[in-house]
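== chain A ==
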Amino acid sequence: MMKLKLFRDARPTKALGILTALTILAGLFAFRNAPVNAGFPVTVIDDLGRTVTIPNAPTRIVCVSPGVTEIVYALGLGDKVVGVDIYSDYPPEVISKRRIRDIYTPDPDEIAALNPDLVIIYSFFGPGDPNVENLERLGVPLIVTCPTSFDDVFRDILLIGNATGRRVEAGALTNTLKERVKRVRDLTCNVTKKPKVYFEIWYPPIYTVGPGSWPHHLIEIAGGINIFGNASTSWVNPVEEEVIVAKPDIIITIRGMPGYHETLETIKMRGAGWEEIPAIKNGKVYSLDESLVGRPGPRLVDGLEIMAGILHPELFNVAATWTLDLNTAELRFSTQKLTLQALVRADIEVLKAANNGSLVVSALLSGPEVPKTLKLVGKYLKIECGVPSGLVFTLKVYYSKSELNNLGVSEESLKIYYWSEERAEWLPLESIVNRDEGYVKAVVDHLTYFALMGEAQPNVLETPIPLWVVLIVVGVLSLICVVIYIAARKH
Partner candidate 1 sequence: MVLLKVCGVDCYYGSVKVLENVSFSVDSGELVGLLGPNGSGKTTLLRAISRTLKPKVGTVLLNEADIFSMKSSEVAKRLAVVPQSASLEFEFTALDLVLMGRHPHMGRFEREDQTDLEIAKEAMMLTNTWHLAEKPINELSGGERQLVMIARALAQRPKVLLLDEPTSHLDINNQIGIMDLLKKICLEKNIAALAVFHDFNLAARYCDSLILLHKGKIFAIGKVEEVLTEENLQKVFNVEVIVRRHPITNSLYIVPVSPLQETKTSPKNLRIHVICGGGTGTPLLKLLYRNGYYITAGVLNLLDSDYEECMLLKIPTVSEAPFSPITEENHEKNLRMIDQADIVILSNVCFGKGNIKNLEAALYAVEKGKKVAVVDETPIHQRDFTGGIAEKLYAMLKERGAIVVKNCYEIPTILEKLENMIQP
Partner candidate 2 sequence: MESSRVEIAYLKRFAKWSLILAVLSVILLFSMGVATAIGPMSIPFDKALKIILHQIPLIDNFVPVDWGSLEESVIVQLRLPRVLSAVVVGVALSIAGVAFQCLFRNPMADPYVLGVASGAGFGAALAMILRLGFSVFGAVYAIPLMASIGAISTVFLVYGIARTGTELPVLRLLLAGIAVSSFFSALISVMMALAGEDLHVVYMWLLGGFSLSRWEYLYVAVPTVIMGFIILYAFARDFNIILLGEEQAKQLGVEVEKVKKSVLIIASIITAVAVSISGIIGFIGLIVPHIMRILVGPDHRILLPSSALAGASILVLCDTVARSIIRPIALPTGIITTMLGCPFFIYLLKRSGKIRI
């Protein structure tokens, strides 16, 4: 090792070395303590134009709106949440949090009892909301959200991210969500034929959505026409005849309003011209969870994609969509079945569910890439649900032997695979193959993409030439050889 001949004297060199080492150590030490409070205090401007200063990274957050709760959790701040409103139900862990009773006029005392250092609310009123003044008296940083479009929602995510020191996560989340929304927009902007959509929230009397409501916004972006898009209010009470006259192509009913549950059958029973509606005649009645289409948070984009898939299946890669209304009462005694036919043959049997939600099953034309060693049998299935907690179902995918033969997949290797987001790969489920009836069954308790795949068979008969041709050729050749041999022996 070469000695560093910096100085004539060795001692200064030593000192320099020690000093450098110490500096480096100090730096490391400081760095270790910094990350938590780096960037604070932070000043943000909320949706009502208020300037809010957050002195330290919040560790006790109160969310007074389901959308806000979902955003906060999506940013990974779940453990910092000390209180949520009574309507927040996602993600499922939220069930253990303390509740604020009134979402419309939050009670400052209730909130103060939780000793928060950041309170985020949703304002129904807008600018001039008296609740805001009420809560400001707590002296705790108060962020007011009031989004009316996707861009607003993304802004809120960034806003909350800034306020909580999760700037990076917020940015990443927003980018992904923006991408997805942009994709939907791009695909639908050139669409020539937009289907007419009737979105029902209540019956009777009819309550539907107009401009200014989230479902209306989603319908528009997803490339549809809300038949009440010309109304002047965001909630509309038309007479029934208006719906019949408008002849909607698609009916979407909301799932999750207690006391309201309408399906194709119940709508048909309304008689009086409802059966003549194209949506009813073609069976295009779907139900969507209220939490996917009415909550300004990340899952609103899920709702948008589902809706796009319903409105323009061909554009969004969807072969078909089915919805099943979960009924917890029924599930106590028996199961609920959804049979998929036409493009995909599969059965979904719901064994358990904790909430009355809507199970949305889409058959997709393409999905995450299949591993090299496996082959896809049939189509991708995407199963989603707005209220997924406690959901357990069996998925049975049917196959035919000829299908397998054509693909060269061995029956024994058939398994249902699910797509794991975290590991970005397809993983197998415990599957049972029933050769007689020709299906593969697995029990599922989470929601993602599913696909039936099998291993390619060893190339025993992997020839492009069918067997019988080979046999005949071999036979003919053998015959010729035998004939030549016999002929040669005669001479």
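How these were chosen: all candidates are chains of the complex that A comes from, given by their letters.
By our rule, contacts are C-beta pairs under 8 Å (C-beta built on N, C-alpha and C of every residue); 3 or more make two chains touch, one makes a residue touch a chain; residues count from 1.
On a predicted model such as this, the values are computed, not experimentally measured, just so you know.
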Could you sort through 1 or 2 and say which touches chain A in this complex? 2
Report the residues of chain A in contact with candidate 2 in the complex, numbered from low to high. 104, 202, 204-207, 228, 230-233, 235-242, 244-246, 257-259, 271-273, 276
